[in-house]
Structures are given as structure tokens and as C-alpha cells.
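Input: a single structure, listed below in C-alpha cells.
The complex is shown incomplete by one protein chain, all other protein chains being positioned as in the whole.
For clarity, chains are labelled A and B in written order, and residue numbers in each chain start from 1.
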Amino acid sequence: MKWFAALILLAPMAMMPGLPAHGQPAPDTVTWGEDFELVLLDPRVTQSRHEAQVIMQVFDALVFLDTDGKLYPWLAEAWEHSKDGRSITFKLRRNVRFHDGTPFNAQAVKFTFDSIVDPKLGSQAAVDFLGPYESTEVIDPYTVKVTWTKPFAAALTNLSNPWLLGIVSPAAVQRLGNAGFATAPVGTGPFKFVEHVPRVRTVLERNDQYNWAPRAFRHQGPPRIRRLVFRIIPDASTRVAALERGEIDVADQVPPIDVRRFRGTRDFDVMVGDVSGIPFSYLFNTQRPPTDDLRVRQAFIHAVDRAKITEQVFFGVAKPAYSAVSPTTPGYWAGAERLYPYDPNKARQLLEEAGWRMGPGGIRTKNGQPLQIYFPALLEPEVGVAIQAAVKEVGIKFDVERVTKAKQDELVMNNQYEVGAIRWVAVDPSVLGIPFYSRNIPAPGKFKFNWSRFSSPELDRLILQADTTIDPARRTEILARLQKFVLDRALIMPIHISVQPIGYRRSVQGLKFAQGFWQVLFYEASVSR
Amino acid sequence: MSAYILRRLIGTVPVLIIATTIAFFALHLIPGDPVNLMLAGVPASIELRENLRRQLGLDRPLHLQYFNFLARAARGNLGVSFRTRQPVSQVIAQQLPATLELAAGGLLIGVTFGMGMGLVAGLRPNSPVDSLAMFIAIVGISIPGYWTAMLLIYVFGLRLGWVPIVGGGLAALILPSIVVGSFAVGDIARLVRSSIVEIRNEDYIRTARAKGLPERRVILRHALRNALIPVVTLIGLQLGLFVGGGVITETVFARQGIGKLLVDAILEKDYPVVQAIIMLVTAAYIAANFVVDLLYAVLDPRIRYS
Partner (left out) sequence: MDRPTTRPHSIRPAWRKLRRNPGAMAGAVILLLLLLVSMLAPLLVPYDPTQVSVGPPLAPPGHRHVMGTDRFGRDVFSRIVAGSRLSLPMGLLAVSFALIAGTLLGLVTGYFGGRIDSWGSKGIDILLGFPPIMLALLIIAVLGIGIFNVIVAVGIGGIPRFARIVRGATLAARENVYVEAARAVGMSPLRVLLKHILPNVSAPIIVLATLYVGRAILESSALGFLGLGVQPPTPEWGTLLSEGREFMRHAWWLMVFPGLALFLSVVSINLLGDYLREVLDPRLKGT
């Protein structure tokens, strides 16, 4: 029986060697490792920037906004604002076809926008980005006039966004229904949809008819690669390992510590995008003690060395943030950088002034109560840990509690928190309305994002002005005032700029960030083997 | 015998109903509103949320929702996932194969190595082989599965590159199966060993030996057969572990599966999916138990069902 025993115990070792390591990918296919599950691929409905990654390859928009802020014609060749600033008339490009062969025309544009505002569709984001939409008028098959109820400053920026306001094929929607279209999208983009296996992969293929790329691209005509595969790999270390092993070519959201390893190596490189919109920030609840006291809020901000913490937590890949929008967002106010320097002594002074005296265990007290600030942490708890240590130095007990999304939402709606974390990817500074407009204060049953619960007519006025001022110079000035307003009152503590590190094999060339620096466009991508 | 089977089948219905009821009401205890969770991070209007709530039937009173669910389930309609709007049966059907693969792999490894080691150890108690086998067994039941998983990925996936990181197929199944099966290997090996050690000295074995039958035949025909009974019980009980052990393993190896689906569904309050999975797992457990009971009858001629 001894041989039997030996066999059993040695069998596993005999199995191991000789297993193939990994297959060689096809030369005209690029595989992208996606960090989040993809469910709805309809630009009119989805709110996920991950789904946007796929949608952007399949759909085109009326205009193209490059990362340097320049606007180019795309599906619209020319446009003109009306005198009252409430309408834009677009002259559409001819000889454009949807992937199902039907022609792109004014009717398609009208259909897209009208369906977005129809409650039956259940649009989760596009409906807000369409702004105070009134109507779309078909003037002739290639001319369309879009009208809003009041001047909409973000109009062209938002309309440049294919993953929100990309134009859909009316024929396909009618044929498949809204639900069917969301899993088999049809647009005019450089890639067309092939298959979608939930939680596993989504596959796109080259659109050989594609001939209407915006002039921002040097390449014109159909894309160079034939197939684009999106593999869902939610776990970051697995994704990175898959990239290293060649099982994917491009990886989404590479952890900062791995960015350093990939940069400048022979086979790989990393492109890091500083995301536009609202950087990762804390919002202070002004309706609950102790954060209802301005001095406490300001002390908190002064007590945190944001540059050092960002450097530490993100291994030098992300930069600290100082204003309510990130520097790559139009209208960024650079003056914010000087408002709250790292100054723990100033923090201590402010707290003393506010009546908080140093107590047992190094935590300040007032009237027998400790200076305790509660933060239900859903996002980036590791930043919370670093900040927890920092503010303890000046006597603040920062209570970081990891919670599920459900729990966070309940706490937010029921006003049971002192700090909430927010970050928002956006191209237009109108995103500031989301956390600061008075109507966005959450309440039971109403989940909105004004988590500082601050309401003031002056602030609302500033926001509305910024949203309706078309002239860029004027708008920048109003936005600067808006940022100064919220920062002076310490409603928000910006911490770090969100980054999107994209790791890729050097054999893949031509990757380009889309506006906002989150998604990547594969139109010009090519593979050299 | 067929009457027995029928009775058993009928007996499963109340169990299933109880399990689903508990699950249904437990879900409603979880804080959070599924609609708000679905529209995560979106400044959606009140009307949009109400609309969605109506569409999903969440505005009706709780007991009505429950009865509707039961009625539909009885007809085979498990409802539609809140998150993806896919029919739940489809969602589960997509994830099930990966979990079954993993459970089968774990079962295979657990049973073959477990029985093998237990057999070898039981036939030679207190020998070096016995000590080695029992050492491996106790390691198997003491080691945290996710730690094993991490170490295996590190050594065989990252450093040596012998197995793929992502992707399906047989190669990618090896490491996860080892992890899932490792507890079973230990448990089964110990059980088989002690069964065999005991049985060796039982009367009917001595009789068989006295009759002059070759040792191997004695063991294989008689001892093993009876040692199998507790093992089969164990496997039946372990089934829950295989599916459950899958949750952690699926997470660490970044695989698809029912476990991961359940975790996500719970966190997002995707009621239909959670309920369906609970029903599925309970039904699977009942079925496994049933098969185990039938196997008893095959293994031990003294057991008969009427």
C-alpha cells in the first residue's frame, strides 16, 4: 500500500509543472480591464462612469470637447446661439449612419432628447445634464434647434458628452424597446456593439463605415483595431496582475503603489489623469454640533497637512486639492490654495477661542462634552485614518466608521453625521450646484448631496448666475466668487484630486483621455507587435 | 420506496417556505432603501424615485409584496433583479456554473485527497505516514481559506506564473478548488482514519479475516463501506461550506459565482436576487441531504426505507 500512499501525497506536485502560463492575445484586439460591473449601456439612462467607458466608444455627440477645453464639430458641423441665449441651432453632418444602417438626421436628435425627459425611460443622469430643456425642433432633415427654458451655460459642454447625450438610433430603440436597447446599444460611434455577458465581459467591434471623427484626432476614418474587449475585473490587485501577465492590455484604476512600478519600465507605462469635477472632499454638517461652529470647521482644515497626507496615502500619484473643483475643471479658482495653509497652532488657537479646552486622553472638551466628530465612511477610509491621526494632534476625536452604502444613505437622510465624503467626476463647473444648492439638502426619503446642509439665498443666487451666464470671462469671475464663498465658510474641505491611473502595455499606442480625464478613448488606438 | 421519496419531496415544501419567509422579512430589516441604493450618487428627482418604486412594486404593503412573490415563485417566476432589470432566473443561471465548477472542484479534491489520506493513515495507525497525513489534515482544518488563497496566488500565480490570474477554464480552477477543498480534506481524512481504526477491530472484520480473505479485500469491501456512512453525512453537511466557502474564495480569486452575487445583492438590497439565492441554497441543501439518505441505504444493507 505504500505506493498508494506516496501517490496520494505526491499527486498534487506532479500536476503543477507544464501548465500553460497565459495565451497570446490576438494582434488586432485590445483588452481593457474594467474595475466595475457594467449593466446599462444606454447613454440616456445610465449614471455610471464605468458604463460610460463602453458607451463612449459606441456613441457620438453633437460636438467634441477635447481635454484642453477646445470645442470641435462632430455630429454637428456648425451651431449658432439665439439672441436670447435660450436656443442653439445645429447644422448636422450628412452621410452619417447608425450601426444598424439607418441614417443619422435631425429626427434622431429630437428623438434622443425627447426620450431622455420622458419619465417612462427612467433616466438617471442625462435628464439632469440636459438642463432646463424645453424642446427640440426639426427645421429640416439636417437642421435642429434645441431650446431651454432659460439660458443654459453648460449646454455645449454637456452636449459634448457622448455618454450622457450621445445620439441613439430611434429605429433600434423602437425595435428593441428601452430595456433591450440598454443591453444591445446602437449608435454612430467608431465601435459597434457585439456582445455583453453580465459580470464577465463586453465586446465591441470596429465600425468600418466610420468616417466622421472630430478634427481633434489626427487619425480619421475607421479605428485601427478590430476588436475591443472589456473584461470585468473588480479587484485591483487581480487587475494589475492580469496586466502584468498579459491577460489584459490596459488596466483601469491602477492602485497608486503600482503606478510607480509600471512607470518607465520596458513593457509597460502609466498615464495618469487628474480628474475634473469635485475632488475628494469632506463636507461639514453645519446643522449639528460641533461642526456647526465655523471655528471648529476651520480648525479642522488647518490641522490637516493635505499635501503630506496625499503624498503618503497615494504614494505621490495624486495631488492635494484646495478648491471645490479640481484644477482641470474650467473656472478653477487658484486663490483657494492660500486660504487654509497647514497650521496646527492656528487650529489649536481657533479651538481655544471656541471654548474647547484640552481634556483627558488628549481630546478637548467643553461643558463636559468631548470634541467628537462622527464620519460614516463609505469612500476612502484610508484617507480617514490618516486624517484621524492628524486632527488628534490638536485634540479632535475624529470617529471614522466604515459603513455600507445603505447605512450611509440612511444616516445622511436622517441628519446623523458630522462629516460626509464626496467626489464627483464632471467636466463643467455647474457640478457645484450638486453639493451647495439649498434644494439639495437631504431629508428622509430625499437623497441629495448638500451634506453641509447650508442654505443661503446669496449662495443659491451665485449658483444660478454661474449656470446661466454664457460669457466665459463673466462666468469664471462668478465661479471664483462661488468657490471663495463656500471655502470662507468652511463648508467643504477639499482633500485630494481624484486620479485615474491607466496602466497599459507599451505595444498599445494611441490611448487618449476623454474630457474629464476619467474615461479613455480607443478611437486612435493601435497595437504594434 | 417511491412512497418514501414522495413523502420526502412533499416535506421539503414547508422548509422552503419557512426559509424564504425568514429571508424576506430579514431583508426588510436591513437599513436602506433599494431605490436610493440603485440611484447611487445621482441627483435624481423625487418623482423619478417614486416612479421607480412603483415600477418595482415597493410601494405596496409588505405582506402583499410577500404573497405576490410566493405566488410568482410557485409558477417559476423569480422576479426581476432591481439592479440590472434582468430576470432573476437568468442572473442566477449565469453565475451558477462558476459556483458549481468550484464546488465540484473542491468536492473532488476534498474527497479524493481526504479519503486517500484517511485510508492510508487508518491502515497504518501510528506510523510516520499516519503522522504526516494527520498533520496535513489538521493544517487543512486550521488554516484560514483566504490566507491559503493569497499565498497560493502569490507563489503560483505571481511568482511562478503557473496558473492564469483571470479567465476560466480548468487551469484557473485548480487553485480555488484547493482552497475550497482544503477544509474538507482535513475533516474527511480525520473522519475516515478514525472510522477505519475503529472498524478494524470489529467482530465482522475479524470474522472476514479469519475466513482467510485477503487483507485488501477485507478492508475495501467491508471496512471502507461502513466508513463511508459518516463520510457521506459529512459531505452532505459540508455542502453548505462548499457554497459558503465559495464566497471568500470567489472574492480573493476574483471569480464569478453565486457567493459574490449574494454579497453584492445584500449590500444593494436587491431583494429578488437575495431571496432567490436563499431559496436555491436551501433547496440544494435539502436535495443533498436526500441524496445522502439514499446513499445510506445503498451502503448499509441494514437501513431500509418504507
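Basically, contacts are C-beta pairs under 8 Å (C-beta built on N, C-alpha and C of every residue); 3 or more make two chains touch, one makes a residue touch a chain.
Worth saying up front: this structure is predicted, and the values here are computed from it rather than measured.
K.L.:
Please provide the labels of all shown chains that the missing chain touches.
P.N.:
A, B
K.L.:
For the chain that's not shown, point to the residue among B:Tyr4, B:Tyr66, B:Tyr146 or B:Tyr296 touching it.
P.N.:
In the complete complex, the chain left out is touched by residue B:Tyr146.
K.L.:
In the whole complex, not just what's shown, which of A:Gln220, A:Gln312, A:Gln369 or A:Gln416 touches the removed chain?
P.N.:
Hidden-chain contact among the options goes to A:Gln312.
K.L.:
For the full complex, which residue in A:Thr67, A:Gln209 or A:Ser237 touches the chain that was left out?
P.N.:
A:Ser237
K.L.:
Could you tell me which of A:Val186, A:Leu371 or A:Val403 touches the chain that is not displayed?
P.N.:
Touches the omitted chain: A:Val403.
K.L.:
What chain A residues would touch the chain not displayed?
P.N.:
These residues of chain A touch the chain that is not shown: 236-237, 240-241, 255, 257-258, 312-313, 381-382, 384-386, 388-389, 400-404, 406-407.
K.L.:
For chain B, which residues lie in contact with the unshown chain of the complex?
P.N.:
Chain B touches the chain not shown through residues 14-15, 18-19, 22-23, 26, 29-31, 138-139, 141-147, 150-151, 153-154, 158, 191, 194-195, 198, 230, 233-234, 237, 239-248, 251-252, 259, 262-263, 266-267, 274, 277-278, 281-282, 285-286, 288-289.
We take it that only the chains that are shown with their structure count from here on.
K.L.:
Applying the document's contact rule, which stretches of chain A touch chain B when the two form their complex?
P.N.:
Touch residues, chain A against chain B: 1-2, 4-5, 8-9, 11-12, 15-17, 19-22, 37, 39-40, 47, 119, 122-125, 127-128, 179, 182, 197-200, 231, 233-235, 238, 241-242, 245, 247-248, 404-407, 409-410, 413, 434, 440, 445-449.
K.L.:
Which residues of chain B touch chain A in the complex?
P.N.:
It is residues 30-33, 36-37, 39-44, 46-49, 51-52, 55, 83-86, 91, 94-95, 112-113, 116-117, 120, 123-124, 129, 132-133, 136, 153, 156-158, 161-167, 171, 174, 178, 216, 251, 253-254, 256, 261, 264, 267-269 of chain B that touch chain A.
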